[in-house]
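Moving on to subunit A:
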Amino acid sequence: MTQTIYDNIVYLLSLVGISFGDSIVPKIIIVLLIAVLLLVGVALMVMFFTWMERKVLGHVQVRRGPMITGPHGLLQPIVDGIKLLTKEDITPKRADKWLYFIAPLIVFVPSILVFIPMPFGQGAIVSDLPVGILYIMAISAISPVGILVAGWASDNKYALLGSLRAVAQDISYEIPMVLTVIGVVLITGSLSMQDIVLAQGEKTWFVFLQPLGFIIFLIAAIAEMSRIPFDLHESESEFVAGFFTEYSGMKFAFFFLAEYAHLFGISAIMATLYFGGWQGPLIPGIPVVIMSIGWFTIKVLAIVFFTIWLRGTVPRVRVDQILSIGWKVMIPLALLNLFITGLLVAGGVL
Partner candidate 1 sequence: MTETEEFTLNVGPVHPSTHGVLRFVLRMDGETIKDTEMVLGQLHRGLEKIAESRSYLQFVPYTDRLDYISGMTNNYAYTKAVEDLAGITVPRRGEYLRVLVMELGRIVNHMLFTGTLFLDLAASTPIMYCFRDRHNILELFESLSGARITFNYIRPGGVRGDIPEGFIDKTRALLKELPSRIDEYAELLNDNEIIKMRLKGIGMLNPKDAINYGVTGPMLRGSGVSHDIRKDDPYSVYDELDFKVCTRSECDTYARYIIRMDEMRESLHIAEQALDAIERLQGPVSTSYFPRIFKPARGESYSRIEAPKGELGFYIVSDGSEHPYRVKIRSPSFCNLMALPQMVKGLKISDLVAVFGIVDICLGDVDR
Partner candidate 2 sequence: MNIINDVKNRFEHAVVETYTQNDGKEGMLIKKESLVDVCGFLYKSGFDHLSMISGMDYVEWMEVVYHVWSYTRKENVVLKVKLDRSMPVVDSVVSVWSGADWMERETYDLIGITFENHPDLRRILLPEGWIGHPLRKDYDLTVDQYVIIGEDGSDVVTTDASKLLRKEVLHDRN
């Protein structure tokens, strides 16, 4: 049984001399604390991503990116957040009010829930679910529903077309993604994220064992994250802003948060599945927990940097092309990868 954040907090408290028996109230308080910690952590990460995206893209494009607010514009995400919160929240006259309101939440909540079985570091996992990766895949499959709802409820043709595109793309890329994940699971023999990380500590990073699987996962992940070249969710040159054309203010902020939380989530999954998660060389003198979280963060940032770099290089793929790549190329390849992995695992090679 691996340690979770909860266990660690209880352990730390017992060190200071606080302990509690079976009473439920402190437990709930600790759980709520963890939830807040998770939210804040994700929000901070998202803020950092938005800053990093603007900065990296700026330097790719011979610009500087944000410079005014704070040193090198580090406070820019906070200013942006304040701006978004203070903006007028518009609901179109003919929109389906209730669905229009609920859609950002349907998109936002799963993108946070994804982090529950995510091993951020040694002992830094909210809950080590035995079905971890399956849970993640299942939860992240909810957000297309929210996108569809948002597009439909806006009563706007751009939003509707954009959401249909987004859903078609999400669904068609989830299949190769799950199929490649099965390859990893076959090698590990467990669905738990923590076990996958530990297995990579014993063997080697799965990116070396599963190169084909990794490439398929990478492409599918970029599509799932809805980043250029697969950002049909927005497709701003055709559909203005895709499914959130009509959204503004707080609701838009939710979509924005969800998008970047999704980016974080999928980068984290990729780091966990293929780059050894929080595993990495330890420097003596630094606590293992902090060191492992550091390694995890570095890996995630490297993946995010790659997506931003890619965004600065390539244009968007057309909708029929993206779907035919998904169905005609990615899924057969993912099946091939699964087949080879299965053979190797059955043969005892892996």
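Regarding selection, all candidates are chains of the complex that A comes from, given by their letters.
Please note the rule applied: contacts are C-beta pairs under 8 Å (C-beta built on N, C-alpha and C of every residue); 3 or more make two chains touch, one makes a residue touch a chain; residues count from 1.
All values reported here derive from a predicted model rather than from experimental measurement.
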Direct contact with subunit A in this complex, candidates 1 or 2: 1
Residue ranges of subunit A touching candidate 1 (in the complex, touch as defined): 57, 60-63, 157, 161, 165, 228-229, 231, 235-238, 240, 311-321
